[in-house]
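Every protein chain except one is present and positioned as in the full complex.
To keep things simple, chains are lettered A, B and C as they appear, and every chain counts its residues starting from 1.
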Amino acid sequence: MTLRSRRGTHQVRVAYYDTDQARVVHHASYVRFLEVARVEFWRGHGLNYDAFEKATGLGLPVAELRLRYRRGARFDDVLDIETWTNKASRASVWLDSAIRRGGEVLVEGSVRLACVALADGKIRRIPDLVLDACLEPGHGI
Amino acid sequence: MTLRSRRGTHQVRVAYYDTDQARVVHHASYVRFLEVARVEFWRGHGLNYDAFEKATGLGLPVAELRLRYRRGARFDDVLDIETWTNKASRASVWLDSAIRRGGEVLVEGSVRLACVALADGKIRRIPDLVLDACLEPGHGI
Amino acid sequence: MTLRSRRGTHQVRVAYYDTDQARVVHHASYVRFLEVARVEFWRGHGLNYDAFEKATGLGLPVAELRLRYRRGARFDDVLDIETWTNKASRASVWLDSAIRRGGEVLVEGSVRLACVALADGKIRRIPDLVLDACLEPGHGI
Partner (left out) sequence: MTLRSRRGTHQVRVAYYDTDQARVVHHASYVRFLEVARVEFWRGHGLNYDAFEKATGLGLPVAELRLRYRRGARFDDVLDIETWTNKASRASVWLDSAIRRGGEVLVEGSVRLACVALADGKIRRIPDLVLDACLEPGHGI
């Protein structure tokens, strides 16, 4: 059975502070790009992450992160970050992303999110409203 | 009457991620350097800022910030950040800093700190233990 | 004679990584917001900063920076950054900014930019195309 993943694209423009002295975007900047794209991916599918944290006292911290750097982005580049769900369970969700400049994939990212109670950091089950923002209706998880 | 300022020096080494494509340290990085130097200035004079926040529920946010950039630091430079108190009252403390490389001043910084309750962000009077970490005994504020 | 300043507004959304444990935006993040707003201010008035650096070998580094923090922005806030020219000469340009959330000014910023040759860091006169992006026609500088 294929995963009924949702999908979204967010655009960022590379700032001067994203660059380093090698004249490309510093590799840590893409971690921030992925975070922003993830929040917008969820917003586009009905999950306001800020409201989620406030309403539930839960958070979705990054438990695992993988990045593969193919080509360096440069200052002022406009990047398209496509995000989709690669795996999902009640324990964690993997969101994958492709960061493109004009169609060319520069960086591939993959993030595993867990769910924790913000008060004590303890692991919780991922609630429906998160899974419903990551997957199409009828996902059955 | 001269202000009986305390004084301290903290060293930082410029990281690759501090640089930008102009091959010097990005101007925002110095703001982070000042913060680290400030925390160490206080630690050196008996104020553990982390313990302070936890014990009192107060914070010392930056209310004003001034930086003057004379020369750019570079990757792997070792910088000496000297910090001292320039003005102090129960309402706010100005900490000044000189960021030097081998004796040469690269950047001058000045930060005004207020005191707030972390729970509601409301302004509070600066407590003795903060003033005592900024000023020599007998400051009379 | 009043300065015939240009004016522009750029919007940023506060990311999770912009926050700190006081649950507001870290004070260094606004330095980055100002940089982005400045580049967009220029773009809106005919100066592509990236193309400028490449075509002229010149840069416009921050020589002085002043920030006044009134209220803290929070995660997911949408901020309007208005930028205008406060002073200008062939030696330097002061760009001022007001960072607002829904009309309320949270932070005021002021940045003095110099002009340097990127190859050697030496000071240069600010060229017409920069002044023309900061000031209305007929500025006479």
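Side notes on the structure shown:
To be clear about the criterion, a contact is a pair of C-beta atoms (placed from the backbone, for glycine too) under 8 Å apart; a residue touches a chain by one contact, two chains touch by 3 or more.
No experiment lies behind these values; they were computed from the predicted model shown.
Residue-wise, the contact with the chain that is not shown comes from C:A28, picked out of C:A28, C:L47 or C:C134.
Not every partner is drawn; the one left out touches chain A at residues 22, 24, 27-28, 31-32, 35, 59, 61-69, 71-72, 118, 121.
Counting over the whole complex, chain B has residues 13, 15-17, 32, 35-36, 39, 48-50, 75-76 touching the chain that is not drawn. Residues of chain C that touch the chain left out of the display are 16-17, 19-21, 23-24, 26, 28, 75.
FYI, only the chains that are shown with their structure count from here on.
Spacing of chain B relative to chain C, judged by their CA centroids, is 24 angstrom.
Work out the mean CA point of chain A and of chain B, and you get 35 Å between them.
For chain C, residues touching at least two other chains, in rising order: 32, 35.
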